[in-house]
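What follows is a structure written as structure tokens; I'll ask about it next.
For this depiction, one protein chain was excluded, whereas all remaining protein chains were kept in their positions.
Lettered A and B in written order, each chain numbered from 1.
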Amino acid sequence: MAEETKFEPKIVAFLCNWCTYAGADLAGTGRNQYQANVRVIKLPCTGGIDPLFLIKAFERGADGILVSGCHPGDCHYNSGNYHARRRWNVFRPLLEFCGINPERIQFSWISAAEGGKWVETINGVVDTVRALGPFEGYQKINTIGPDASSESSQT
Amino acid sequence: MIEALRKKAEELLRSNTVDVIYGYGEGSTPERTRPVFITKPEDVNKLIWNKYCVYNLTTYLKRQESRKLGKPAIVVKGCDAKTIVVLIKESQIKREDVYILGVTCNGVGEPLATKCKACDVNTPRIYDDLIGEKIENKEIPFDERYAELDEYEKLSEKEKWDFWQKQFAKCIKCYACSSICPLCFCDRCIVDKNQPQWIDPSAHPRGNLSWNVTRAYHLAGRCINCEECQRVCPADIPLNLLNKKLAKETEKNFNYRSGYNIDDELAMATYKEDDNQDFIK
Partner (left out) sequence: MEKTLKKENFNSLITGLKDQGYRTIAPKKDNNLVTLDEVQSADEIHLDHVQTNNSIKEYFLPKTEKILSYTLEKNKVSIEEPEGFAVKSVVFGSRPCDAASLPIMDKVFNWDCSDKFWVERREAITIVTIACDKCDNYCFCTSVGLAPDSKEGSDVLLTKISDDEYLVETVTEKGEGLIKGLETVFSDPVAGTPDRQVASVEKKFEIDKIKPWLDENFAHKIWAEFSMKCISCGACTFVCPTCHCFDIVDECTMSKGDRVKNWDGCQFKMFTLHTSGHNPRSTQDQRWRQRIMHKFKYYVEKFDNILCVGCGRCSRVCPADMNISEMLEIIATEENQKE
């Protein structure tokens, strides 16, 4: 019975098509198991990941997020991951400043050849977020109560 | 100083150097000023300059109504002048499209606006004419410039979350913050796009968090700290703390300060191969 109540975090992973997605695929073909808490969203490039995607993931109930793409220098579009890295450098502290634990949004470089690193990374994210517990703060604001407006207004 | 300003304005209008002066005029109360648009040389006496001239008038560069008046000369303080640098860098205006009437400034607002507390642009860094006696711009150390953030950065994760939830709960989604911002110039804001609806337009906690975070983030590496968003917020949300936090991270990570040097590459439009990545696995 204890297992039923065990918290299983929802993790959303935004992966670049060329490196990390292929890396995760490699882990699959190599029959390397990893925890099934992750929902993968494939995008052409980390450079195209708007930080709003990450906010939306939390709005839809994610407890943790992984953003992963090609190693510096390996970007299929030459510089997409460099631009992404700039954004994360400011977006991450902004969320932290607003009270969101940075451990809930993690970043990695995983190449198409690094199936092992994918398994290790995603397991790490799942374990960390499981230890943090459900993202209650965000889940609380995700539901609008019958009179949420008067509860929340001008307090 | 007012006399010099009026004289210069009159000269610019008479010589047809510009079509309109965006300046400060008397407001509803003695503690308030308001933007005025002077198109006739005989009206230059409506221009004033005092410590209540808090507005950043460069916001009217993005508005179709004022742009229709023709080429402007804008009265700008040192902080406001930084906006023009960014607007030029972001291809919104050309340098020759605007005549900059820089005024030297020792701080505005009563009590003194927080933006003035660590000011290092008492004399604008860019101008066509300088009104008022030149003030030597100070060099202010990094820590002092961002000192306002210290008490908030010290808070625990939960305290931060609670603080901002309380602040964002007050938001009524009037969008005064983005409407006044001279650098929020998108013709259609992301919040007004609904296919898909990235940001809930509702003023509930979820919509307010995503709106306020996104507004601030879109100004990362761009905000020049004129604090207009915070001044106009009818719900008194300390919005500039978010902008300042982003400015601090931009400077710390990329050694970039928005609006200071016209030759610098825009922080968020470029990259360096050795940018910080110690948080990336």
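Here is the rule we use: a contact is a pair of C-beta atoms (placed from the backbone, for glycine too) under 8 Å apart; a residue touches a chain by one contact, two chains touch by 3 or more.
Since this is a predicted model, take the numbers as computed values, not measurements.
Enquirer: May I ask which residue of B:15, B:29 or B:91 touches the chain that does not appear here?
Expert: Considering the complete complex, B:29 is the one touching the chain left out.
Enquirer: Of B:145, B:204 or B:244, which one is in contact with the hidden chain?
Expert: The one listed residue touching the chain not shown is B:204.
Enquirer: Looking at the full complex, which residue from B:59, B:212 or B:250 touches the chain that isn't shown here?
Expert: Missing-chain contact among the listed residues: B:59.
Enquirer: In the complete complex, which positions of chain B touch the hidden chain?
Expert: Here the touching residues of chain B are 27-29, 32-37, 55, 59-60, 63-66, 69, 172-176, 178-180, 188, 192, 194, 197, 200-204, 207, 228, 231-232, 234-236.
Operating definition for what follows: only the chains that are shown with their structure count from here on.
Enquirer: Which of the residues in chain A come into contact with chain B in the complex?
Expert: 51-52, 55-56, 59, 72-73, 79, 82-83, 85-102, 106-109, 121, 124, 137, 140-142, 144, 148-149, 152-155
Enquirer: Which residues of chain B touch chain A in the complex?
Expert: Residues in contact with chain A: 152-153, 157-166, 169-170, 190, 198-199, 202-206, 209-210, 213-214, 216-217, 220-221, 235, 241-242, 245-246, 249-250, 253-254, 267-268, 270-273, 275-277, 279-281.
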